[in-house]
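The complex appears here minus one protein chain, its other protein chains still in place.
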Amino acid sequence: MRRSSTARALVLGLAVLLLLPTGAMADTFNAAGKGLPDSVGINSLWVIVAGCLVMFMQAGFAFLEIGFSRGKNAGTVVAKILTNFSIAAIMYWTVGFAFAFGGEAGHIIGSHGFLLRDFGDPQKAFPIMGLSDATVESKWFFQFVFCAVSLAIVWGTTLERIKFGVYVIYAVVFSALIYPIASGWVFGGGWLQSNLGMQDFAGSTAVHLIGATGALAALLLLGPRRGKYHPDGTARAIPGHNMPLFGLGVLILWLGWFGFNPGSTLGALDGRFTEVLIVTQLAASAGVLGAIATARLKTGQIDIGMAGNGAIGALVAITAPSGYVAPWAAVVIGFIAGVIVPLGVYAIDRKLDDPVGALTAHGLCGVWGTLSCGLFTLPSLARYNAVGDPGLFYSGSFGQLGVQALGVVTVFFFVFAASFATFWLIKKTYGMRVTADEEDAGLDISEHGMYGYPEQFIPIPELVGYGAAPHVATPAPAPAPAAPVSTTKEVTA
Amino acid sequence: MRRSSTARALVLGLAVLLLLPTGAMADTFNAAGKGLPDSVGINSLWVIVAGCLVMFMQAGFAFLEIGFSRGKNAGTVVAKILTNFSIAAIMYWTVGFAFAFGGEAGHIIGSHGFLLRDFGDPQKAFPIMGLSDATVESKWFFQFVFCAVSLAIVWGTTLERIKFGVYVIYAVVFSALIYPIASGWVFGGGWLQSNLGMQDFAGSTAVHLIGATGALAALLLLGPRRGKYHPDGTARAIPGHNMPLFGLGVLILWLGWFGFNPGSTLGALDGRFTEVLIVTQLAASAGVLGAIATARLKTGQIDIGMAGNGAIGALVAITAPSGYVAPWAAVVIGFIAGVIVPLGVYAIDRKLDDPVGALTAHGLCGVWGTLSCGLFTLPSLARYNAVGDPGLFYSGSFGQLGVQALGVVTVFFFVFAASFATFWLIKKTYGMRVTADEEDAGLDISEHGMYGYPEQFIPIPELVGYGAAPHVATPAPAPAPAAPVSTTKEVTA
Amino acid sequence: MRRSSTARALVLGLAVLLLLPTGAMADTFNAAGKGLPDSVGINSLWVIVAGCLVMFMQAGFAFLEIGFSRGKNAGTVVAKILTNFSIAAIMYWTVGFAFAFGGEAGHIIGSHGFLLRDFGDPQKAFPIMGLSDATVESKWFFQFVFCAVSLAIVWGTTLERIKFGVYVIYAVVFSALIYPIASGWVFGGGWLQSNLGMQDFAGSTAVHLIGATGALAALLLLGPRRGKYHPDGTARAIPGHNMPLFGLGVLILWLGWFGFNPGSTLGALDGRFTEVLIVTQLAASAGVLGAIATARLKTGQIDIGMAGNGAIGALVAITAPSGYVAPWAAVVIGFIAGVIVPLGVYAIDRKLDDPVGALTAHGLCGVWGTLSCGLFTLPSLARYNAVGDPGLFYSGSFGQLGVQALGVVTVFFFVFAASFATFWLIKKTYGMRVTADEEDAGLDISEHGMYGYPEQFIPIPELVGYGAAPHVATPAPAPAPAAPVSTTKEVTA
Amino acid sequence: MKKIEAYIRHEAFEPIRMELLSLGFPSLSISEVKGSGRQKGITERYRGAELTNYLRPKVKLECVVADRDVQTIVDTILKHARTGAVGDGKVFVLPVEESYRVRTGESGEEVLQAHPDAAAATT
Amino acid sequence: MKKIEAYIRHEAFEPIRMELLSLGFPSLSISEVKGSGRQKGITERYRGAELTNYLRPKVKLECVVADRDVQTIVDTILKHARTGAVGDGKVFVLPVEESYRVRTGESGEEVLQAHPDAAAATT
Partner (left out) sequence: MKKIEAYIRHEAFEPIRMELLSLGFPSLSISEVKGSGRQKGITERYRGAELTNYLRPKVKLECVVADRDVQTIVDTILKHARTGAVGDGKVFVLPVEESYRVRTGESGEEVLQAHPDAAAATT
């Protein structure tokens, strides 16, 4: 029954594939070819490189989650990230990209560019990206990896107890509809951006808040991990099993953000991407220091996890303003995000079981970052990007701040409603949570049939090799000579 | 005796070095300099960036192998990958590149470009790469990392029982002769490519099948790991020790493929690399879904390893057609490769002990990918690349399919014969396999003298620190105050 | 007391932040904008990509250190690397970059470019980098990540016993003063470079020797780890806990070096970066072979750690000459560095406790690499770079060799004096070392309040999940049916 | 003095520990063991092949008590360790001739004396 | 009732387990120990320095059986655990006063009764 229902869930993803060939036999490639102006190649090159850095963030999220999970739930993250990333690619190619970018300025939902075909002149077809002459394929890839990042964020709150099939079903809905529509409003040339002038350069709201909102909806329906709260309701720590792998995730994410924000210029020739990059670096650095200092004052510890979360939180916060603010402002924005992180995690942990702190790092910091444009956006850069007005500190007006707030609220409610409805349906039909026994045993063995670390959970003496030595079975009383390669020396009485 | 023979093996690698300086004193650099057309810099930039992504695949293969190995054999993979990568660089620089690319169209073996010197005009010297004006140094690096990938693939079947010295000897032969010759035929402008019109854009055959063929030859002479088969011949599972590290490997490989295929355009200015990239992404995604669904139906599990192998298999399959087919075809090619992976692994595992599934992912999928050009190659892209004809679905002709099949068979037999002979000689003289005791103890301790995870295999209490606490030795009955930094609280009766 | 003093240490880092906004309200961006020549975008693109590769080396150093540490000290490395990297960014932005590059040719210390503001024409403001028209932001980022690499090197000798606060304090001093001044002399257009003609293309001295010198000063004041030396003074091995993660670090560093050296061209259009890259690759490869062979002859083992250290040592050695020498010379330089590594490590280990071999890989090999310019620099490249003269083998003159030696000695003494003084002050006031009990328990629990691997050090049965199975609590005698998803079969009598 | 050795399921230990503590028996040790009995092991599949693990992880609980306390301890263990399914485990009682408390060097029964105050200690 | 404690090599365990099972003694527990005896440890080298490990990993096998079965068990262990090299280990026999089966609460010898059917179970 479980089996067949998971299978059914999978079929959803596959159905898509079978529909494809129909009428897609034509040569779909037209953007590229010999004799293009150099700028196409140069800008496309940067967009692709940036996109590759963002793609690698999948590994970043995977190891951040793995490090914060228990060893019995480490392997499932690998299967999850691969499945989600794959579903997102198929769905974003078939419909997502078209919904997000394939519409006139101010659109609610795009209307062309499905399967990346039949859209005519790419510059006109996806007007908001017309400022860059990079090939549409490079732009698709860059926008797709953003979608995959947003989807990866959703699952941070659901670790260690969710049924695998839930990933499959929600991933299809999210990457086909929820993300494309909401992100299209914010940075796809939709109404929030084009009509209201909401500023979100690389997606504090359009990517991170959307993901965190889905994560909240999932968490509310899923509930905490067994043992997370004492009978009296007080929280109990469930430490992740591997801080080094957590650190690997953080460093990969930091690297990926150098594609995420600077790449959102969609081009290299104006040099703007180099300015966006240092703004990003300074904010992240300030975030680490802010988080460490805050956690230190609250708990007396240099909290390893908070140092990493602080970097992420600050990177999330600077994502929206990275194209609009000066370096000094980036430091302030990042530092405040760093302070928000431990305070948010401590507060939320009392009631909601968010193992990786996604609600804080991507949610609260995403909101802060979006609003910060309303405070710090430079006049020159508002002009340069031709979106919205300068921030409060320069204009003295609360106008832009209001627009930012409106955008945040709108996106939150849309995504929350859509996600909650989706998860609610899943819960009623397929179920969201593994059984208590499966949760105790861990998802690796119960969902995947094998532990992520078999030697630790089901060690088989003769396979693992404890106690065996190159010369163990040697009948000689002083077996040393039997181990010529290793310099192992055996001492005997 | 073992010692001296491994030493002898090493000397091979070193001998090469001592020969170098002779007559190489001249300034070998001539490709680059001030006042070149921009296109040289731009195209070289993309080739170098792509080459760096491919170089990083060494880490991908290392962690894929580490994850699928037992903990007692995890460290040796690190020494192996570093040694192989290094030998390949020296050999491919001295002779390999020249053999592969330094010949006229249709050559059997190249004749110039040794040590990257005295080749005259680089565009003429390496005609097949003349389409790109990237510097010859950037092209050398790109082709060298391909050689290193192919070599890394060879060892997937040999984990956990092979003698380290075998790596050294075969690596020299492979990167100096076997790979350069065979890959030169297929994409170095050799006879299969230039005379027959075989299509292999980035090396499904030229890199992956060659590697997998060497892996098969090694495995046949090496035999299975101890304990892999029950006395009655039925296979028994030997689980790898670390699925998260396996996942790291897969994600790094996926990233690397964005250099592998799109980089094979050897230039950025025509924008083609962006089209090749999305074709690659779509195929890989379909491969994951195909593999997961197939394994799910066969075993009832969402198999973590198969999800990863599915991605690899699909990436291998799309490597040849990535420059020739449309996105929809990529999805089909990748999905079918994904289906092939679990079926191939289950079938092969019954008789051959291939711990990482290299024979399936790189062998079977490499064949499928090469043949798929004969089905899906677009007329426009056959023209664009000026190699071969459109595929069956467009031309209605089996011609190209036949050429592809011929190429596969030719390469397989050449590489298998050369590799089998090499390994056979090694087995007769130096030996291929460690002793049973060494295998039981693991290669880390027996070949390298120290475990990859010493604290797990030879824990030394006072070093490891179990049970120690910041305040343990404090004589005070309630030692808590003694631990000011950590918030550790000790409760006593 | 410890708490408040660490807090005080942190405040240093934060104070910086509070000073920032003052007078920084202006739009600081001027380097970039529409209508720039393509070359700006292209060269900036390469500098940024190279900078990202170098930034990722932080992960390389982290995992090299983690792998060589014991499990009880693995987590602290993550907090350390994030904190150091962040402090370095803030300090290098506020003052470091200005001190290093903001001066006339031959300067002792730069005078403008603080906060990257008010420096007028960037090409004139930072004359030594005037050869490249990449944006000043891209150059800042590239130079900053070099500073962060140098700082990361410092801590290799201090693992497993240093107080966290020491990182914070020294990081501020190092990235604000010590590194900028000394590196400015060598490759910032300072007196050693501009007046004496010292050749150090990418920083064998300016980055690696500076870091290793700081590491030596720290080590002399810190002393060895408990248990490292027997009462009789003989050294005892303290094996690192994770060779696979060590290998990950090495491979990431290797990749990073393709940004480190080739990126030091600060541009792509002359194609030189491709030549620098293959020189780097060949040297690293020779280094691995040299180190393996040497260690093999000395100990009879294929030493995994030495293979990695050999790569690093060779990469360090080729850093200075990478822009000056021919490929064959790179092979010789790298191979010799590879031989130096094990010999240096064995010798130093007898008296000094350097867990990762930083003194050898970055110190001795840094010196060797710097001197090697005096032997192998090509006439053509000395001209091309317009720094110094050809090496002994070409010119027959010891002149350049003498200049290199003088540079090495000068930098060593300046950095050693400054670092020793700083650490001495820290030791007297704040203290450098944790207590013996804290060291025995490990830095993770004593400095950070939680183990890096909690399940190994404080396993809590019901959380970890050993022994739990999807069907354990099922009262049925044959529980198999209770585990539908996993194919777990239970056999009962 | 007697030594009680019990092989039980992991999840049974925490309730046992808590009740023993409240009864004034805080002193015990546990270790990870693997065992077989009626319950014969478990077969997993990995990449298509089978892997049978004939041993199942259990917790071994060791506790030395005065003769008069043996029954209390055994009953507590039996009460919490029973699920009714195979694999619940066994409890054995072995004779002990002497006991020493390292901290004080004292020996004999008082080394084992229950700590009535102990129950409060962890609240 | 007696408890047999054997310290043996890892590779010796599987054959012992199988024969005991076929003899109808499926019930036993093992754990990882480290020990020293005649066999005194092992010296490795790491980055040039020596590391002596005075203890070697062993498997500790524990099995409680009825008095009449002790010799069978001991002989089986001795038969399979012997390589003739130092480090083969030791076997000890300790008295046991009482046994309980947790699942049923029953006590006494029948708790230990051999399961003649057990042999078949895993085939």
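The letters A, B, C, D and E name the chains in turn, as written, and every chain counts its residues from 1.
As a working rule, a residue touches a chain if its C-beta (ideal position, glycine included) is under 8 Å from a C-beta of that chain, and two chains touch if they have at least 3 such contacts.
Being a predicted model, the structure only gives us computed values, none of them experimental.
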{"item": "Touching partners, among the displayed chains, of the absent chain", "value": "A, B, C, D, E"}
{"item": "Listed residues A:Gly310, A:Gly323 or A:Gly357, member touching the removed chain", "value": "A:Gly357"}
{"item": "Contact set of subunit E toward the excluded chain (per top definition)", "value": "2, 6-8, 31-38, 40-41, 52, 54-55, 58, 60, 74, 77-78, 81-95"}
{"item": "In subunit B, positions touching the absent partner", "value": "461-462, 465-469, 472-477, 479, 486-493"}
{"item": "Absent chain, residues of subunit C that touch it", "value": "440, 445, 449-450, 454, 457-460"}
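The rule we apply is simple: only the chains that are shown with their structure count from here on.
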{"item": "Chain labels contacting subunit A and also subunit E", "value": "B, C, D"}
{"item": "Interface numbering overlap (same over half, different under half) for subunit A and subunit B", "value": "different"}
{"item": "Distance between chain centroids, defined by C-alpha means - subunit B, subunit C (Å)", "value": "28"}
{"item": "Touching two or more other chains - residues of subunit B", "value": "3, 6, 38, 42, 45, 49, 238-239, 242, 248, 299-301, 303, 440, 445, 447-450, 454, 457, 484-487"}
{"item": "Junction residues of subunit D - those touching two or more other chains", "value": "11, 32, 34, 38, 40-42, 44-46, 51-52, 57-58, 83-87"}
{"item": "Topology of the chain contact graph, where touching chains are joined (line, ring, star, complete, other)", "value": "complete"}
